[in-house]
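Removed: one protein chain of the complex. Kept in place: all other protein chains.
For chain A:
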Amino acid sequence: MDEKKYLTIDGRQIAIEGERNVLEVARKAGIEIPTFCYHSDLSVYGACRLCLVDIAGRGGVASCSTAPEPGMVVKTSTKQIRAMRKIAVELLLAAHDQSCTTCYKSTSCKLLDLANKLGVTKVRFKPGFERMPLDNSNPSLQRDNNKCILCGDCVRMCQEVQGIGVLDFAGRGSHSRVVPAFGKDLKNVECIYCGQCARICPTGAIIPKNEVSKAWELLDNPEYKTVATIAPAVRVGFGEAFGMPVGTDVTGKITAALKQLGFVAVFDTTFAADLTVVEEAEEFLRRVTAGGTLPQFTSCCPAWVKYAEQFYPELLPNLSSCRSPQAMFGAMAKEMLPKLFDVPREKVKIVSIMPCTAKKFEAQRPEFSRDGDRETEVVLTTQELIQMIKGAGIDFNAIEPEAMDLPLGFKTGAGVIFGVTGGVSEAALRYAYKKLTGKNLANVEFKEVRGDDGYRRAEITIGDNKVRVVVVHSLSNAHKICEEVKAGKADVDLIEVMACPGGCVGGAGQPVYVGMETRKQRAAGLYRVDRNMQLHSSEDNPYVKEAYQNILGTPNSHKAHELLHTHYQSRKRIQDEDVLVSGSDEAQEKLPVTICVGTSCFKRGSQQLLQELTDFLKENNLQDQVAIKATFCHERCDRGPTANVDGTIMEKCSFEALRAEVVKRLRSAVAK
């Protein structure tokens, strides 16, 4: 029954063990076949033609989209195959902006790497691309279509893993390009800035926005006290850029390097993660005991928060009101450091080192500024700090580790595991256990919530209570649980969401990686750090206790809400103009009425409202006095249908209410 089947690759007999395609069989045997568009976690696309192999009786075929069959005779490097691959790369280069020397991606560019490996020394074809403008519209990502090789990796990443589909192919033939809807900039569409498209992009067509120069500006200004803070996941990704084994903890070395760069103090965002655990777990327990909105969703992932604001406004009350650790850190540091350094608040500048591109967006949300002064001034990705350290000529491998500064540099293992999927839940469970039972945990590791599956369920017994937890990563899984919650079928109390596969360790700001193994090893690295710490529960952090004694009072207190909590808003997905439905808006004196026909309001009957109002105006010969427009969002989706009568937004609007308001306004206009 279980007899093994074999095929032959380059003269070697290799067993077929359930691989999806010839490419995977070859790679298992240690034979590297070049690819651009093939990723084991995405669907097979077969567009780049780099993985061509020669199969006896079939000739050159794409190995990624050919199923392995017993007895197949495969050659991966014949003269013809090498020539075909070389031409494919040459053609790609001809349609590519070859500005490699100034390209951010040149050290990790797959196109450049393959051109070198295949010995492409000259491109024989005329450059054939229409130059397209750079999309620099948003705080997190930069898109340069001139470097796009149309492999579609970003398209499938966003659609299949994140379940959004911000990018897609538009046009046809030589005019094909990968763009957001209507060729708009990323800022004006539903992008949540997770940056997974940038991570998977083989060239520099989508890259994290680079803000290294902004960080230097702060450091160069002697008036500022510029401090750095690093996120949990950064410490286990950093070493890869310096030839260290994946998952090596280099916290001490990063601290030393940051001091050498000129930061006056180096802190740990993990301290704020400990605060998050206390605040979020207390909020959860309060919701359970006081009958608040449940299930509670975590809110530390900024890409998930933006996703919820755009796609699930009705679930915003379920999101924990806790800020992310970065935002908590910003508020606490701005509160404590001015006194410590004896300078005014605005002279303390915080540079946050993150594995994440969406954190750049988060830091510039207006909620996290006071009088125009941002709490977190600059967010650098792990990659940007690596660039900065290399650029400053610091020998990272040789540098002696240093300790972080107090008080904001002290942390527990609970905060450290925030960087991996399941970590936030585990940290909260450790806190809840002690809170509910009054006992210390014998074994702090909640293995039930660990793992790499995108959607995990666990039921944890704490004393007499049972907590039902769902842990998801990748937003396609978030979509799944949100739909279940909406349908009332979720059967869960606490839901942890991380937008990036694997959690923050797999973030787009980390050194570029391919496949799942790297992020798993980084996760293992974080669990090792936790094991090696003295403290594993956030409430045991003495500086967290001190912060509550001196500044915050009790968890969820008024002061804690001011510094550590936030609020959310519905967000429009596609930015566009309103559609004029009737009456031209040229004449100024017309009463402007806008009715939302976005998905949510549409379902609640906005089309009916529109029709009834139009008919009413016609019947009463008023159509010349009112300009009706249809819009796609008043950003109050949970209270639809909405209408805007000359600036007054009416929620849950009935035709009778709308008619009354319109008539009232028209009468008062006549009276004037």
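Please note the rule applied: a residue touches a chain if its C-beta (ideal position, glycine included) is under 8 Å from a C-beta of that chain, and two chains touch if they have at least 3 such contacts; residues count from 1.
As a convention for this text, contacts and distances are computed from a predicted model.
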{"item": "Absent chain [UniProt protein name; select from \"Cytochrome c-type protein\", \"Xanthine dehydrogenase family protein subunit M\", \"NADH-quinone oxidoreductase subunit E\" or \"ABC transporter substrate-binding protein\"]", "value": "\"NADH-quinone oxidoreductase subunit E\""}
{"item": "Which of A:Gly165, A:Pro407, A:Gly451 or A:Pro592 contacts the chain that the document leaves out", "value": "A:Gly165"}
{"item": "Contact residue for the chain not shown (choose from A:Pro180, A:Pro202, A:Gly247 or A:Gly330)", "value": "A:Pro180"}
{"item": "Identified contact with the non-displayed chain, of A:Ile87, A:Val123 or A:Ala630", "value": "A:Ala630"}
{"item": "Chain not shown: contacting residue from A:Ser137, A:Gln387 or A:Thr614", "value": "A:Thr614"}
{"item": "Missing-partner contacts on chain A, residue numbers", "value": "159, 164-172, 179-183, 189-190, 573-574, 576-584, 597-599, 602, 607, 610-611, 614, 623, 628, 630, 632"}
